[in-house]
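Quick notes on the structure that follows.
One protein chain is absent from this view; the other protein chains keep their places.
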Amino acid sequence: MAGNIFGKVFRVTTFGESHGSAVGAVIDGCPAGLEISEDDIQRELDRRRPGQSNITTTRNEKDEVKILSGVFEGKTLGTSIALMVWNRDVESDSYTPIKDLPRPNHADLTYQLKYGFRDYRGGGRSSGRETLARVAAGAIAKKLLSILNVKIIGHTIKIGNVEAEKVAFERLEEAENNAVRCADSKAAETMIKEIERVKEEGDSIGGVVEVVAINIPAGLGEPVFDKLDAELAKGVMSIGSVKGVEIGAGFNVAERKGSENNDEFYYNGEIKTYTNNSGGILGGISNGMPIVIKVAIKPTPSISKPQKTVNLKTYKEETIVIKGRHDPCIVPRVMPVCEAMVAITIADFAIRNGNINPNLVSI
Amino acid sequence: MAGNIFGKVFRVTTFGESHGSAVGAVIDGCPAGLEISEDDIQRELDRRRPGQSNITTTRNEKDEVKILSGVFEGKTLGTSIALMVWNRDVESDSYTPIKDLPRPNHADLTYQLKYGFRDYRGGGRSSGRETLARVAAGAIAKKLLSILNVKIIGHTIKIGNVEAEKVAFERLEEAENNAVRCADSKAAETMIKEIERVKEEGDSIGGVVEVVAINIPAGLGEPVFDKLDAELAKGVMSIGSVKGVEIGAGFNVAERKGSENNDEFYYNGEIKTYTNNSGGILGGISNGMPIVIKVAIKPTPSISKPQKTVNLKTYKEETIVIKGRHDPCIVPRVMPVCEAMVAITIADFAIRNGNINPNLVSI
Amino acid sequence: MAGNIFGKVFRVTTFGESHGSAVGAVIDGCPAGLEISEDDIQRELDRRRPGQSNITTTRNEKDEVKILSGVFEGKTLGTSIALMVWNRDVESDSYTPIKDLPRPNHADLTYQLKYGFRDYRGGGRSSGRETLARVAAGAIAKKLLSILNVKIIGHTIKIGNVEAEKVAFERLEEAENNAVRCADSKAAETMIKEIERVKEEGDSIGGVVEVVAINIPAGLGEPVFDKLDAELAKGVMSIGSVKGVEIGAGFNVAERKGSENNDEFYYNGEIKTYTNNSGGILGGISNGMPIVIKVAIKPTPSISKPQKTVNLKTYKEETIVIKGRHDPCIVPRVMPVCEAMVAITIADFAIRNGNINPNLVSI
Partner (left out) sequence: MAGNIFGKVFRVTTFGESHGSAVGAVIDGCPAGLEISEDDIQRELDRRRPGQSNITTTRNEKDEVKILSGVFEGKTLGTSIALMVWNRDVESDSYTPIKDLPRPNHADLTYQLKYGFRDYRGGGRSSGRETLARVAAGAIAKKLLSILNVKIIGHTIKIGNVEAEKVAFERLEEAENNAVRCADSKAAETMIKEIERVKEEGDSIGGVVEVVAINIPAGLGEPVFDKLDAELAKGVMSIGSVKGVEIGAGFNVAERKGSENNDEFYYNGEIKTYTNNSGGILGGISNGMPIVIKVAIKPTPSISKPQKTVNLKTYKEETIVIKGRHDPCIVPRVMPVCEAMVAITIADFAIRNGNINPNLVSI
């Protein structure tokens, strides 16, 4: 059983290789009556698009999305929604020389071992380009969640050793104002400089993204296995470069006593907690407080520094120098993907929990 | 769509409330021909059992497992396997006074909000007792994986501020020699003292568990969504007290350059990596190196110190003092559960990938 | 991927071999707040029970059901509901002599080929005894559907060459008044005589059951694959002895013109059809008219007449004479199973479609 379908009731199937004809998604389970346009989706795709700043890859893709089905007279039909983007600026030639040389920390080796055959051009299906389809589907999930006033905001909190200061929820969207998507504009400058520095070295750098979801209705999440935090963890961990996930206080809980970590209750119209160490989720179910997720993103594995590898045909050890057009820091482009996975996951649970009617919405 | 089923082909359905009649699991998708006995399962349950040491709860449950179906003449039939444990030492009385007082960082509030009705005795379905069924199913997954020589070992690496020294893979199983399940015996002593100290305070403490899986065949994991790391993250994050998951270098990748984080390849009969920052998973597929997962476990929320809460009937703010029998540190008992979720997840992928025949195994 | 789980959101997992310890079901996805008792379930089990009349097997099982979880203070919790019946009157000895002789039209051969190992006692998992778990789960589905006033009624319309006269909906429940469960009491008598006749011959006989579901809300069914009729067909065809399924006019449509088969519309408060050739389903979605399904049930394959078979060890052709306690006509006992599968299927769709809240019902 392969794994190109995500979600249980808002189900997203994606397809597409980096240098194939097209990349896209089909969504099964979006209710009828939701206003959706190609612009709604394009806006999100543009945030993930290559070439959007000088700290991203220079691959030039407009990534223009086309809705093939499921929308009629500007509204969803309740039928499956197909979304597609043609691949245009494909430079496959730079991959031919390294066809048999698996790139360290890429999926070349494991795809070869698993399938015995692979599209080596630009990483094929294992390319980050695959995430375009997630962002497209996520745009629809976001639109659907807007019915509940749910808002999902990502922002960079760390690049290398540079950490952002804590910023109030209301100001998080300022993250969109700079190339690294950090809401602390001062830290953002230092981060950008750090990225430019490693770029010059032919190297890359990692970081941490925080995704915050607000106005979440209480009750989302399905114990004991399909807990909200469990599916969120799956969702973001399924993104290519992610190596760690924290909910609320995350790994900090290890050093704490119960009396420090417990979120005590108070009442102001509804039951709330003074603190939010639990990140908005108790027993796998949302409690109405903001959901807070931190995501560790590894440095782009494609670097131009020489690295040791093994030839897949000769089994000889060789040195690889990766050319092509790569992001020195993938963090700002992975962020919309993290948001998309969070949006898809929450949309899925909102339908599962009955907050959104599975057949028909009216806004 | 509720969420009491885990796995896609090795599917585990669990049932049972803490103070109900019984807790159990049904496994759909275990191949025929696997030798399995109640002893195989009991051994694992005993590692999770309450009352196993003086740093765990004093609830006295023998947790004797019974196999109800799916096994004939000592071997699995390929049919669904039902496992059950009766609940015996139930002290429901201590819960009546706090029936309407949600305990901070417990699921009382969210279950009440979601289902409008709950079994308040001992946390009902949201109790840690639910994980017994995971461990029982995990014992079968471990037995199944033993066909491939896969071994799954958990050990505590941190309790509060006490961190264990790094221990070689070969010595990890020594973790079983002490109550806190830490392979560094010296750190274990300090950890136990720390737990005893917080216990006296009526408080609790968190920690970090590492689970290592060795002899993993390359090829496990199903991109782009059902990646091995994604499902592992879901599996462990679905355990009640878990707030963070790391694969390989985890959050450390944020501070690294690509040249530091990439695992270069060499060849000695098969292609291996010098380092294992990727934690044995590339592109969501196992590469044959050990799988390394770190899991952050929060301090037990049940503490006897007074805490603020809100009455579910009157909406008045009140103070709660939790009595009953609780673990001052749940880490050593959560560990077998983490191992179980890792085992179930890997077993699922081993069948999905064709490493284990779905119908019939012979050992 | 094995197949012991039925349904998408009201998910029923069953377990149990005919001569093992127990048979049972776990239901994931029944909303909280539904009043349910062991009596509700027992009533349905008694309709399927062996030994209920002199035209059924003499195996003497009381089939007393026990609810293990998911119900508290007489109401469902929204958690998984485990139901169990112990096997008592097990006569395994009669099966030892025919251990290696597959019985014609039984699953002995195919289980042996698929799993390489089987519980030969009483057919093991392939025994009709497995359907007990379906009926138990179906009882809960029926109770859940009673919220919508949905009623599901099965009745025998044919045994061998004996056909029942058409009976009005209101009188269908009279089928319970005789051993063969035929609403036409006169035909019932002839049917019973026919069954007694074939029983004396050491033979068996087939029949047709009709299941009618009334008060069905419009809108149930999920095109284009999970259509209501498609899942109903799967549900009843998954019952051991079923070889054919018809919706509405069924195979009669082949001989008709469109002008004869189309159900024209009229209006009396809601849009209805004059005729019901479509059996209450259009485009895979319920239209509010009664759902009508016909199910062909084969003659019990266990007969005492000598039959040709092949020894699984020696591959020699041999003659088999089946002893043990068998139903000369399984139709009246399969009927509650058909009803159960219809009930489970419709309950599943009623939640999927939002007619029943997935978390909480109040009656």
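Chains: A, B and C, in written order; residue numbering restarts at 1 for each.
Just so we're on the same page, contacts are C-beta pairs under 8 Å (C-beta built on N, C-alpha and C of every residue); 3 or more make two chains touch, one makes a residue touch a chain.
It should be emphasised that the depicted structure is a prediction, and the values quoted were computed from it without experimental measurement.
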item	value
Listed residues C:250, C:290 or C:324, member touching the removed chain	C:250
Candidate in contact with the missing chain, chosen from C:4, C:57 or C:359	C:4
Hidden-chain contact residue, picked from the options C:121, C:298 or C:333	C:298
Contact set of chain B toward the excluded chain (per top definition)	1, 9, 79, 219, 223, 352-354, 357-359
Positions on chain A where the hidden chain makes contact	1-5, 8-9, 11, 13-17, 20-24, 26, 28-29, 32-33, 66-70, 72, 75, 77-82, 84, 114-119, 124-125, 358-360
Residues in chain C touching the chain absent from view	1-6, 8-9, 14, 102, 104-107, 109-111, 113-114, 125-126, 130, 158-161, 198, 201, 203-208, 218-219, 221-227, 229-235, 237-238, 240, 243-267, 271, 273-274, 277-279, 282-288, 296-303, 305, 307-310, 315-317, 352-353
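In the analysis below, only the chains that are shown with their structure count from here on.
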item	value
Chain A-chain C separation of Cα centroids, rounded to whole Å	46
CA centroid of chain B to CA centroid of chain C, Å	38
Multi-chain contact sites of chain C, meaning residues that touch two or more partners	1, 9, 79, 358-359
